[in-house]
Every structure is written in C-alpha cells, then in structure tokens.
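I'd like to ask some things about the structure below.
Note that one protein chain of the assembly has been removed; the remaining protein chains are unaltered in position.
Moving on, here comes chain A:
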Amino acid sequence: MPGITREEVAHLARLARLELKDEELDHFATQLDDIIGAVARVSDVADEDVPPTSHPLPLTNVMRSDDVRPSLTPQEALSGAPAQEQQRFKVPQILGED
C-alpha cells in the first residue's frame, strides 16, 4: 500500500515553504496517509488496461490561433498586489548576502 511517511511530509512542507511543528507533522502525516490510502483504492478497480488519467475529457489538440487579445492594464494587473513599486510587483528579499 503506497502511503506517505512523516519524512516525506516534512520534505514537502519545506518545498512549500511551510513551517510545521513536530505535532503538526504527526497530525498531517496521518491525515495525508489516510487520504492517499483512500485515493489509492482507485488502483484496485483500475485494471492494467486502464491508463492513468490526467484529464477527464477525451479531448486533444485544443488550441487557439496566435491572435493578440487585450491584456489587463498595468493598474488592473497590479490591483491585487500587496506591494508595488515602479509599476512592478514588489516582493521581499529573495536571497541574503553571498
């Protein structure tokens, strides 16, 4: 049975920039393991002739022509930004000193 370990949850939390306390890790590891276990039951029903599905619709090649459509104005684009400067999205420091 595929599950998820506490170490894997800690790793995912780090990738997602989430700081989890020890008891939270225990808590989420158990919960996520239950969820994955429940979803994994799909594999019990799906035989080898059923390919993995990433999309519910039996469609391919949905494309648009290369025609320009109106964009948002910079003001609209920036309207949800917590901070802005020089008509750009302002974000906190990315890296510290060398």
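Here is the rule we go by: contacts are C-beta pairs under 8 Å (C-beta built on N, C-alpha and C of every residue); 3 or more make two chains touch, one makes a residue touch a chain; residues count from 1.
We take it that contacts and distances are computed from a predicted model.
Within the choices "FAD:protein FMN transferase", "Cytochrome", "Aspartyl/glutamyl-tRNA(Asn/Gln) amidotransferase subunit B" or "Sugar ABC transporter permease", the name that UniProt assigns to the complex's undisplayed chain is "Aspartyl/glutamyl-tRNA(Asn/Gln) amidotransferase subunit B". The omitted chain makes contact with chain A at the following residues, 11-12, 14-17, 54-55, 57, 59-69, 71-74, 77-78, 80, 85-98.
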